[in-house]
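Below you will find the structure I want to go over with you.
A single protein chain has been omitted from the complex, and every remaining protein chain is retained in its original position.
Entry: subunit A
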Amino acid sequence: MSSYQMNANSGPNRAMGTVGEPSYMDLSNMPVDNKQQQTMMWQQNQYMSDSGIHSGQTTQAPSISSKSHGEEVDEGEMDPSKMMFDWGLGADSYNQEQVDEINQQLNQTRSQRVRAAMFPETMPEGVQIPSTQIQADQPTAVQRLSEPSQMLKHAVVNLINYQDDADLATRAIPELIKLLNDEDQVVVYQAAMMVHQLSKKEASRHAIMNSPQMITALIRAMANTEDIETTRCAAGTLHNLSHHRQGLLAIFKSGGIPALVKLLSSPLESVLFYAITTLHNLLLHQEGSKMAVRMAGGLQKMVSLLQRNNNVKFLAITTDCLQILAYGNQESKLIILASGGPGELVRIMKSYTYEKLLWTTSRVLKVLSVCSSNKPAIVEAGGMQALAMHLGHQSQRLVQNCLWSLRNLSDAATKMDQLDHLLQMLVQLLSSNDINVVTCAAGILSNLTCNNHRNKVMVCQVNGIEALVRTIMQAGDREDITEPAVCALRHLTSRHPEAEMAQNAVRLHYGLPVLVKLLHPPSRWPLIKAVVGLIRNLALCPANHAPLREHGAMPRIVQLLIRAHQDTQRRASISSNGPPLTGYVDGVRMEEIVEGTVGALHILAREAHNRAVIRGLNCIPLFVQLLYSPIENIQRVAAGVLCELAADKEGAEMIEQEGATAPLTELLHSRNEGVATYAAAVLFRMSEDKPQDYKKRLSMELTSSLYRGDPNWADPPVFEEMTMPLEDSRDPMYNAQGSQGSMYGGAHSDMGRGPTGYEQVPIDSMQGLDIGSQHGSGYGPMDNLPDLASPGDINFDNIDPALGPPGGDNPNQWYDTDV
């Protein structure tokens, strides 16, 4: 049933107003505080008004729904007789007199009940007030309203306080401004202290914020004073102001930032704290602050603060400031670099364990790690190892930021040692459930294993191969993961002591089927290119020949070759009239696919059954056609695969029938040694059945063309004396070339050739063969092919990776050409 009569506009009053009874308040009991007294006064004022509820008449409350709890009793609205009935005390037990008495008692104590509900703090101790509650689980209306009315009371109290504060501040501020500008330092100090106190309370704080002259005066006082306490108070004030938007704006507009940046050199720790937190708030929320801090030299100061301080919270805020300033701003990153930032940041990562600090620092490192000048500095300062320390941390955000940073840095860290722990963690992280983690780990491994045989060996030793194969299987068609993982495997399967083990391991962990599957759609060209390269490496291991054949690798590779080749042909015919088309598809040139696929077939063709398959796929015409390609690398792999195929009689015949002799003869004169050597080898093998004098003429021609650059030799060994073991050897070309090498060597020692020659590194004589595109022919700087295997343990570390040895010719020559 209804409670009070609640009209919309007079609600609160009504709810609280009760009887005009004498006040039970005794002011002398009240606390001395002015405010409370005022509140009391207000309370009592309200008591005086008569709200009319006590009239005892039954009234309806129109605004309250009356689907009610019939048993609910309320005060003052019920007919006494009805009350009696509801109390169920037995209508007989009370006579009218008693009822009246009870009523009167309840009336008299009503205000007490209301007061107790609203202002419990004002009740004297131990007073018993008769309650109207009949049933324990049915609160009376007063009880139900007690909490909301208390809240309301608090709000009004606050308002009163607020208004007071605001009034006070508004009156006081002009005075304070004058005092802050005073000559006398003591006066300034007092004023600053007062302002600081005012700034702690909300109303006065707002008054301060709204007065630009006050802010200016504060900043000036802060900057000019020699008294450090004044500075502290002023800084503290600004700090308090910086929690509000208007405060930030006011500080910014009054030129607070340069002054705050200056404070960063203060010896007093509290001043430092105030300054850095205020700057932090400005950087976070105030537009234009970043530029101002940069211009005021904030970056250098903050980096130097990293050195001096040990407080982890302070460091966390400072590094977060650096992150905000450096994000997206190249110049800031360079300034941080110049101030020694990378070293400090790496030191922090190594020395502290407070998660928030590690996280903010890792974010700064991440932002810096995309800057090509910062990258080497971070790596040299030990950044990779420092970041690796936290890869096992339980904070996901920290791990993720470390991984991103590592990935950005990884291409600059390939020459680093002591990455063993990192490599181990990365292999472990490959089995994480988080896709981002796996993607990053794969990418980092791919880069770190590139051209670094120590890392390669390490990864193999910690079961990296198995982990990578599993990752590839689980990744499905997510190329973000499979591509770097395949690249990593490709690196791991060539050119290091454990390469052979790795080649076997891929097969033993059931990697071959899934790899061949990746040659098919929906794989895009970059992934396909990587897989083809990996298959080529895997084919170096004879045990893989049969499985690769059984999984249908070769037909698919040939398909890809044909498609890529047709694409290049089409483009060549279009461009013969217009400007040359660069022909990138998905960032991959079709010429690279041609080279990769033919290279893979070259190695696969070492095995006799595979050769039969290749012949059956009718590739020989295409290979012969590729001999005409203008790109040396393609010529080389085409000649190479033909060389293998020519080992069989049927192969040799088919090659000859396709008219390969002419282009091969042409290629004998190639500047590229690998091309020339393979061409010679094919011609030689094709000549097996020819009459003797043909053979002799051929060998003369071959040797003369191979030795064309060398005027000094008198009696070159005849070509056919070279041992050219055939299928029973794994690497016929290497043996042949080995003996070529020795012939060169022989030539050297016999003829005493001077410094112009090939005396440099054996690399020259071997470079043409199976070394991938390390020389810059055909297409510009190397992309990721330098890892194609050579079975010998040839050390390529002294090749300039960007360019590789020059294309086959004497590197010491320099000549010009008339055009």
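What we mean here is this: a residue touches a chain if its C-beta (ideal position, glycine included) is under 8 Å from a C-beta of that chain, and two chains touch if they have at least 3 such contacts; residues count from 1.
What we mean here is this: contacts and distances are computed from a predicted model.
From the set "SAGA-associated factor 11", "NADPH oxidase 1", "Transmembrane channel-like protein" or "Tax1-binding protein 3 homolog", the protein name that UniProt assigns to the chain left out of the figure is "Tax1-binding protein 3 homolog".
Only one of A:T237, A:N408, A:S494 or A:T703 touches the chain withheld from this view, namely A:N408. In the complete complex, the hidden chain is touched by one of A:I102, A:A172, A:V370 or A:M473, namely A:V370. Which of A:T353, A:Q394, A:N433 or A:Q813 touches the hidden chain is settled by the complete complex: it is A:Q813.
Across A:H421, A:R671 or A:K695, the residue that sits in touch with the chain not pictured is A:R671.
Interface note: of A:A116, A:L391, A:C487 or A:M686, the residue touching the hidden chain in the full complex is A:C487.
Listed for subunit A, the residues touching the missing chain in the whole complex are 328-330, 366, 370, 404, 407-408, 410-411, 414, 443-444, 446-447, 450-451, 484, 487, 579-580, 587, 630, 671, 775-777, 780-784, 786, 801-803, 806-807, 809, 811-819.
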